[in-house]
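Left out: one protein chain. Kept in place: all the others.
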Amino acid sequence: MFALLLCEAFLLTPIFLFGSTGETLTEKSGHLNLGTPGTICVGGAGGMIGVAVYDSICGGFANSNPFLTFMFVLFFALLFGALSGLLFSFFTVSLRCNQNVMGLAYTTFGIGFYGLIATLVNRPDGFLNQYCGTISRLFMTRSEAPNGFCEIFLSHGLLFYLSFVIAIVVAVVLKRTRVGLFVRTVGENAGSADAAGIDVSKYRYITTIIGCSISALAGLYYFVEINNGLVEFKNIDAYGWLAVALVIFTLWKTDLGILGAILFAFLFKLPEIYGLPSASLNILFQYLPYFVTVVILVIISMVNKKAVQAPANLGIPYFREER
Amino acid sequence: MKKELVLQLKNISKTFGKVKANSNVSLDLYNGEILSLLGENGSGKTSLMNILAGIYFPDSGSIEINGESVSITSPKDAYKYKIGMVHQHFKLVDTFTAVENVVIGLDSRFNKEKRKALYTEIESRYDNPLGCANSYDEEVELKKARKLTGFDLKEASNEINNICNTFGFVLDPKKHVCDMSVSEKQTLEIIKTLYRGVDILILDEPTAVLTPQEIEKLFNVIRNMKLAGKSIIIITHKLNEVMEISDRITVLRKGELVGTVNKTDTSIEQLTEMMVGQKTELNIERSEPKGAEKLLEVKDLCVKNVFGNEVINNVSFDLKEGEILGIAGISGNGQKELLEAIAGVQPIANGEVIYHRQKKNKPVSFFHKSLKQIKRLANEGVFHDLNGKPVSLENVPNKEIKTQVKAGEILFNENETMYLKGKNPREIRELGIHLAFVPEDRLGMGLVGTMNINENMMLRSYRKGKGPFLNFKRPRDTAQSIITKLEVATPSANVQVKKLSGGNVQKVLVGREIAYAPSVFMVAYPVRGLDINSSYTIYNLLNKQKENGVGIIYVGEDLDVLLALADRILVLCNGKVSGIVDARKINKKQLGALMLGESL
Partner (left out) sequence: MSEIKVEEKQVNTEHHENKKPREKLFHITKRLDVSLKYKIILRVVSILVALVVCAIVLFIFKPGKFGAFFKESFNSLFGSTNKFFNILYEFAFLLGIAIAILPCFKMKFWNLGGEGQVLMGCLGAALVSKYVGPHVPNFICIILMIICAMIAGGLWAFIPAFFKARFDTNETLFTLMMNYIAMGIVEFTVQLVDPTHGSFAGLTSGVYHTSTNISILISFIVVSVLTVFMYVYLNYTKHGYELSVVGETRNTAKYIGINVKTVIIRTAIICGCLAGIMGYLVVAKQTSINKDIIGGKGFTSVMIAWLGHMNVIEIVIMAFLVAFISRGSNQVSTKLGLSGSFVQISIAVFLLTILAFEFFLNYEVHFNKQLFSKKKKLEEVKE
């Protein structure tokens, strides 16, 4: 049982991890991107488009190459993620719009975009499903021994491992490198950063674009690995909001984010696998991640220590000639 | 050292909306000199320097550095031209360490060049004229230098320590900024600029937050930098410091250049005149204070700021009715906190503020006291009747008490004393004490900028009247009468206050507080940024209030005005009272000495 839980939880982890890593990076530069759920949806839609484009190029599933499919899918997901980031930064950096409103509007857009693309791309022959099957098998090292070590740790596609790698890389970059220090400066005190000669707008643009690209991979992962190429929407946006919550939960540290994502995935899968005595309690249990986040939020504000606080300039647009 | 022109500002202008921050200002700077930029608050000193530091972009005018015309569009550009500025509000990241704060913004090219410079320096130290092989020591040092990679905080720490040793700073590179004192933060800001190797260092009001000892240290550092050939611009409005440190002095007034003088050719008096404008005859008619009754008593008052430092330390004084008590002191010595503590805006750490309501031999009324309170007070033996006999209301029916009170037959024995410590402004008001307060920050505290004049009138009185609804009639009338009486220049009372000019904003605020019919009236810098006519309107208003028996506390910066307006002057220095003197028997020089904390 526990092995099954581990297996299922691990399968879900990358959604949270991609989402929260991207959002953390964005927030570190001072952008509270409530558009992350939307970006995730857009990333998923990008995956669909990638499959469709490749399908039309190679002329049917029979002629396809799994590796090329993967590259197309990855490219389009990243492209759409980057465009999301570009749009978000254009509104919040160049036009200095309210980030909350921009984020919410973009989330609305993303959900709609996913749905629309799904109906436009989908065909009754289920080609999306076929392609996604080949992609997820592409990098799988081994898959034998149900619920054993191999199944839990080694039976995943490349995207799965990529999520962990990206989380660690982002953590190291933010913590140890010059660029990371600059990004943090921009998020902590854009005025200081500017006075020290850091181009605040450039940094915010770049981090947001990269962050959104990473978040978009969460959508791709969902589409390819969890939905297996089915276009049903279910509720990706809920995962997105949890990813945003996870950022706070992990105190803006993406390495902690790995543990946090696994924990959230656990909490999500726990009632499903073990099953509580009653169906209704089971449902309530599924919302535990949200409740945990609220508790963390309160605890962080009560502690009121600088080290655990959000970047000080989170959500504040920067205008140099402010008086 | 040869004097060379390093910087020229030519006809710089900058406006914010309708406010002219700078108009046609020109300025020269030579190497190895200390230039003071002198002017009153709001005279455009900081704006001008912000233009130089790349924070603001000028509307017109040009900047020349080493004879070349340049355009500074960002702080990065400023650093490129070797200009560094230490802002009054430090631009530091609290959660970072000192060394992290120093290296932010420095790209890899910076380090590469630093490395190159280091190579040349090492090579020149081990001078090999014949081109022979490097000595062993040189090899070792070069190897070390090569190891300086792009991002090495340890190396940066060493460099910071070097700078500290060179100029005589003390700073731990690993300390977090949030754990630093103000003076350490300032040190860090200066090191930050030196680390980048600036030639022109701008310091914005560097001494405002420092103690005299720290100022002395800072000045030594600045002199060291001058010896190293750097040019330093100090923004200030403190004349004695100007005379102590600077070589030349440029004076600004209302955004315009007044002139530049050599320190050796000038005097404090001349600088004052340049700063403030033509000496105008002050004809403020000062009447003798009428009553001698104590109105407000402040006892051993201590106030702490958010960082836990004592900003008001054991201040005691009293305020009599019908007098103006001036408060003098270098700005930032506790004036703001003192008034806010009395008004109930800032919490009092220790001590008492006591209000004496002038009730001796005056009848009690239901205006201030409820029936229950009157009964309780009567039990305590506070009242006497018209014949001077003590009143006890025990066993007297309520109806009877009411008729007696209304007829004014119950009188107080003594003045009422009320303790204001721990009460917020609303509670003070509910005690029936009309404590008017014109704070220093007019739009940030006294008024709401985005509301119109009518709505701002309501701030004091909106709670009046029963029911949940606001009464618009009275504020509108008040607004109208203020506009006509004080000649507020506004198209209507429906204009947002933040759109009015500074003088008109002040008139609205002072007018509202006077309309509140105060018994104690506290004003902080009421004429700051006002032209002479408006200033006189305010002085006359204050004098009129004084004649009505109001006790006035006046915090001012212009010593001439203080001497002409006030009856007594309390001088604050570092949050302590350095003297309470009779304004009629003291001169400006003595006052200045007190402000510096010296005894007379």
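Chains here go by letter, A and B, matching the order in which they are written, and residues are numbered from 1 within each.
The working rule: a residue touches a chain if its C-beta (ideal position, glycine included) is under 8 Å from a C-beta of that chain, and two chains touch if they have at least 3 such contacts.
Bear in mind that the values here come from a model prediction, so they are computed numbers and not experimental data.
The absent chain, not drawn in this view, touches the displayed chains A, B throughout the complex.
Screening B:Arg429, B:Arg474 or B:Lys576 against the full complex identifies B:Arg429 as the residue touching the chain left out.
Of the options B:Pro206, B:Gly255, B:Gly322 or B:Pro439, the residue whose C-beta touches the omitted chain is B:Pro439. Between the chain not shown and the residues A:Phe67, A:Tyr274 or A:Phe319, the one that touches is A:Phe319. The chain not shown here is touched by just one of A:Leu32, A:Met48, A:Cys212 or A:Ala265, and that residue is A:Leu32. In the full complex, chain A touches the hidden chain at residues 32, 34, 91, 95-98, 100-102, 104-109, 111-116, 118-120, 238, 241, 244-245, 248, 278-281, 283-284, 286-287, 290-291, 293-294, 297-298, 300-302, 304, 310, 315, 319, 321-323. Contacts to the hidden chain, counted on chain B, fall at residues 16-18, 57, 65-66, 68-71, 73, 77, 80-82, 113-114, 116-117, 120-121, 162, 165-166, 194, 197, 199, 224, 227-229, 343-345, 424-429, 437, 439, 441, 444-451, 455, 458-460, 462-463, 468-470, 472, 499.
In this section, only the chains that are shown with their structure count from here on.
Across the interface of their complex, chain B is touched by residues 177-178, 181-182, 184-185, 188-189, 191-199, 306-307, 312, 320-321, 323 of chain A. Against chain A, in their complex, chain B makes its touches with residues 16, 53, 55-57, 74-76, 78-79, 85, 87, 91-96, 100-101, 103-108, 150-151, 178, 192.
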